[in-house]
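Below you'll find the structure I mean.
Note that this complex is displayed minus one protein chain, with the remaining chains in position.
== chain A ==
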């Protein structure tokens, strides 16, 4: 193990490490801690310039009720869920199939198709922006939740295919061979043999895609406008314009916007990290 395990060092070093750990963490998360504290400050604190001192009162309920009652933040959150959940389902479903096809079968063009998905996933969004906006307009889906979700599904299929295909490649191929010998059809192999083995990959991708789509801001601004359809990221930005200098409200809004992916991450941490670090270990 590197660096040297702390248990094997002098007791002084051990103590120093144990003290340093929380200190460094507080420093690292200082921006978030500040936001969390500010989100419970009173408006009076903000106008009096008490940004960093101890809050004079804890207005947790007032501030969080205020953002939900005075702004469409509830609608923004709902929109985010309406875009994110279908995207997760759609992208994972499509990529289970593409990943299966590319991981199990040998055919001409296999690697080429695989590389198409991989390359597409790294492309700058700007090269897609104008045509995708036109396409969405032509389909009559501009400024709709489906229009945004449909694009996300298509784009995320690139990354998900890379992940799924590599995951399927690592499964024991004998299982599939054995099923074939038994006369099981290819579709049944997919459904009954491979899909049950994919559960960890499906879990990993679901949390990752949830976070990516929840946090998307660019496409939300390109394909939607207004509180009826915009997700929370775009909504938060427009609210920020209205909440001039009301940092307690901005902070409460930011916390609300950040909460779903954060909870998702904590619930599914292991899967999340497995997805992100794909390829980092050989």
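In the analysis below, a residue touches a chain if its C-beta (ideal position, glycine included) is under 8 Å from a C-beta of that chain, and two chains touch if they have at least 3 such contacts; residues count from 1.
Note that in this section contacts and distances are computed from a predicted model.
Protein name for the hidden chain, per its UniProt entry and selected from "Methylaspartate mutase sigma subunit", "Sugar ABC transporter permease", "NAD(P)/FAD-dependent oxidoreductase" or "[NiFe] hydrogenase metallocenter assembly protein HypE": "Sugar ABC transporter permease". One of A:65, A:173, A:242 or A:269 touches the chain omitted from the figure, and that residue is A:269. Think of the hidden chain as still there; on chain A it touches residues 1-7, 17-18, 21, 24-25, 28-32, 34-35, 49, 51-52, 94-95, 97-98, 100-102, 104-105, 107, 110-111, 113, 115-120, 122-132, 134-135, 150-151, 153-155, 157-158, 161, 185-187, 190, 211, 214-215, 217-218, 221-222, 233-234, 236-237, 240, 247, 250, 254, 257-258, 261-262, 265-266, 269, 273, 276-282.
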